[in-house]
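Removed: one protein chain of the complex. Kept in place: all other protein chains.
Labels for the chains are A and B, by order of writing; each one numbers its residues from 1.
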Amino acid sequence: MKLSIQINEGPYQHQAADSAYQFTKAALEKGHEIFRVFFYHDGVNNATRLAIPPQDDRNITQQWTELQKEHELDLVVCIAAAQRRGLLDEDEAKRQGKDANNIAEGFRISGLGQLIEAGIEADRLVVFGD
Amino acid sequence: MAKKFMFVNRKAPYGTVYALESLEVVLISAAFEQEVALVFMDDGVYQLTKGQQTDGIGMKNFSPTYSALGDYEIKDIYIEKESLEARGLTLDDLQHLVWEDEDEDWAEKDSIHLVSSKELAAVMADQEVVITF
Partner (left out) sequence: MSTLHTINKSPFDRNSLDSCLRVISDSDAILFIEDGVYAATAGTSFAKAVKAAANSHSVYVLGPDLSARGMKEDGIVEGVKVVDYEGFVDLVTEYDKVNSWL
């Protein structure tokens, strides 16, 4: 089946980001296709390149980057939510006149329409949040 | 083929961002010509109260945006009766949301359907995609 995932919360603060990752991994292991993982609300904070979590614990952003690479996942960060929270890619930073960008590898910034499309194109949409 | 999308709102406005950002999703969904239904239940019913004045808390009052839903063809808005009653509210306490039916000479119609839990259950069972915030 084709599955889409929505993640509403940031890394570490809520278990949502972890649950979504474990679910996504299990779905891929079962041979399902992940159409898109969409990060909304504080979920956009999962895409920061600048996190330095303790070495003896999971690195949530890195886990997604690696999973994305292995399975060519479409990890989409909502532009509106990202702008609000200061999550930028190189283009956005340039466009908005900011002196830095902070998006991690494997994520891309796009519009809210991508979430609706994720619901339309997939057989199932699963939301992880607070 | 349009899918039946339901957006479920269960949280109060301003205390968290979900009410505002979920509204943004709903408005975007209008561009995709799907069959959209909105549900307000539990504290979500508070999102629609009249007379919200946010100057004192320094936050933007986004409640006027709900009245634009009709213009975006979002006209199936369900409010759970039990949630309203538990909070001592009636429909009079909420914004009167309407849409204009172009098939009936732009007649103004109510967008809000006050439903019991049982009726809401039937509506929810009929949906294909449920997005919660």
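Some observations on this one:
Following the convention adopted for this analysis, a contact is a pair of C-beta atoms (placed from the backbone, for glycine too) under 8 Å apart; a residue touches a chain by one contact, two chains touch by 3 or more.
Note that the structure is predicted; figures quoted are calculated from it, not measured.
Per the touch definition above, the residue from A:25, A:49, A:84 or A:108 contacting the chain not shown is A:25. Residue positions on subunit B in contact with the hidden chain: 8, 10, 41-42, 80, 82, 117, 120-122, 124-130, 132-133, in rising order. Interface residues of subunit A with the unshown chain, by the touch rule above, are 1, 3, 8, 15-16, 19, 22-23, 25-27, 29-30, 32, 123-130.
Definition applied: only the chains that are shown with their structure count from here on.
Those residues of subunit A whose C-beta lies close enough to touch subunit B in the complex are 6, 8, 40-41, 80-81, 111-113, 115-117, 119-120, 125, 127, 129.
Contact residues on subunit B toward subunit A in their complex (touch as defined above): 3, 5, 17-18, 21, 24-25, 28-29, 31-32, 34, 129-133.
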